[in-house]
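First the structure, which I've put down as structure tokens, then a few questions once you've had a look.
Yeah, one chain of the complex is gone here, protein chain that is, but the others are all in their spots.
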Amino acid sequence: MITQSYVESLAMKGARIDGRKFDQYREVTIEYGISPKSAEGSARVKIGDTEVVAGVKLEVGKPFPDKPDEGSIMVNVELLPLSSSLFESGPPSQEAIELARVTDRGIRECHALNFKKLCVKEGEHVWLAFIDIYPINAGGNLFDACTLAALAALHDARFPVFDGKKVDYAERTKDQLPMERLPISCTVWKVRDQLLVDPLPEEEQAANARLTVVTTEDNKVCAMQKGGTEPLTVDEIMAIVDLAKNKSEELRRFFR
Amino acid sequence: MKYTKRFDGRKFDELRPIQARVGVVKNAMGSAEFKIGKTHAIAAVYGPRELFPKFLQLSDRALLRCHYNMMAFSGSGERVRPGPSRRSKEISMVTEKALEPVVNLGEFPRAVVDVYVELIQTDAGTRCAGICAAALALADAGFEMKDLVAAISCGVVGDQPVVDLNKEEEDYEDGAVDIPIAVMPHTGQVTLLQLDGEIDPEHLRKALDMGKKACEQIADVQRAALRAKYTEE
Partner (left out) sequence: MSTLLVQEKQVVIPGDVLAEGMEFLPGKGARRENDNVIATRVGIVSPNGHVIHIIPLSGGYSPRANDVVIGEIKDMSYSSWFVDIGYPYEASLSLKEASSEFIERGASLSDYFSIGDIVLIKVINVTKEGNIDLTMRTPELRKLRGGKIVTVASPKIPRVVGKLGSMITLIKEKTGCHIFAGQNGRVWIQGPSPAAEKLATEAIMLIDKKAHVSGLTAIVSSFLEKSKKE
């Protein structure tokens, strides 16, 4: 029941509800292999009270006609009503779809995974990685939690055995997915004129704009997504990109 | 063929390792995690809260709505397509029926209590794990309850009554009977009973007795989980 005006008035005084600095993340933990028997790869990410689990299921299928030598990913986010009274059962909401697509963009466009190395037989068989992401407790900043969980689950994944015809899920190899880059996403939110990262749900409600920036190890920006009802100036965008790059570098150490 | 030794070496009346914890979803009124062997369930309770549309409201008590769901990566083998299936709808319904006798829903007429059960990993006994987690979550939420509810799959494999069938036993080629039961541990009354397979009354009796005893063990773990929240300093 913390109101928008309270968040705004704190922001104008240079403070946040939980006393953090504007560029400070809550405690981040990543646990690998939370569903080791059934998922080829899985992970649990906690950012403060926000908890998200992700799992990777690998299938062999036909490649897309325009990319006969490439595998692919399919990202799905389900905003479980289990995780918040604000989510309802039913088909994916706009929010869920945006989360999934931003996570997808961060992996696909940033070439986190080498799709060509997922090819088994050109034109016939390629690996498809299905990434399913579920919040367990929605406590703010699902954008960053979901993208981190997806990346962690991909890192945890090991190929099952494919004999040319069928996948044998009971047999898992030690072969990892061809991960080549570590794109990390950081979403920066704007409350009044204040930029902040890792918002609590009340801060997300009070914010009028947000920008998700995905950066790679070599300092390139490879995906962005703006949300919110208010516009951003180019100067603000560049300030956000700068902040996001630094925070992403901090988060990247989890994968080293 | 006689089933003399269990695939995983357990005794016939031995359960797989169990772990339970409450308060795992901060946003919920009450929540719990229940693991049995490799089956891993989480339950969260929201409510009592207002129920819309109005025609669903019950005049003298709250509606208990259970929502059972398997995460897409939780099944052994292929990915599970997201969304409700006939199986998940049936399990949601039997979960409601297993819990209704113990919860005082009369305290909140016209409202709804939503219980969400998610399976993170499945290895047989999923509906029972879900019921165990859900009962814990309701107690954690502070509802008035006659008793807890503990649930387990008992049954017969080959010729041998067992409890807590794993996947291999369910699929036993020489015949297996799978009997999920849910029990109020204080009185031994049964609130869920299903049966898959062919069985004679004598074996049925033996299996049910074993199942009830197993549920008493499970209830001990459930109680410890609820107490643990208040005894850690």
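Each chain gets a letter, A and B, in the order it is written, and its residues are counted from 1.
As a convention for this text, a residue touches a chain if its C-beta (ideal position, glycine included) is under 8 Å from a C-beta of that chain, and two chains touch if they have at least 3 such contacts.
A quick note: this is a predicted structure, and the numbers were derived from the prediction, not measured.
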Message: According to the contact rule at the top, which chains on display are touched by the left-out chain?
response: A, B
Message: Which candidate, B:Ala111, B:Val190 or B:Leu204, sits in contact with the chain we can't see?
response: B:Ala111
- request: Tell me which residue among B:Tyr68, B:Phe143 or B:Tyr172 touches the hidden chain in the full complex.
  value: B:Phe143
Message: Contact with the hidden chain only, please: which chain A residues?
response: 1-3, 5-6, 9-10, 13, 15-19
Chain B, residues in touch with the chain not shown (by the definition above): 29-30, 47-50, 102, 104, 108-111, 139-148, 184-186, 219, 222-223, 226-227, 230-231, 233
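By our rule, only the chains that are shown with their structure count from here on.
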Field: Distance from chain B to chain A - Cα centre to Cα centre, in angstrom
entry: 32
Complex contact set, residues of chain B against chain A: 24-28, 38, 40, 42-44, 46, 49, 67, 69, 71-79, 82, 114, 116, 118, 120-123
Message: Under the stated contact criterion, what part of chain A meets chain B in this complex?
response: 34-40, 42, 49, 51, 53, 55-57, 59, 76, 78, 80-85, 89, 130, 132, 134, 136-139, 169-170
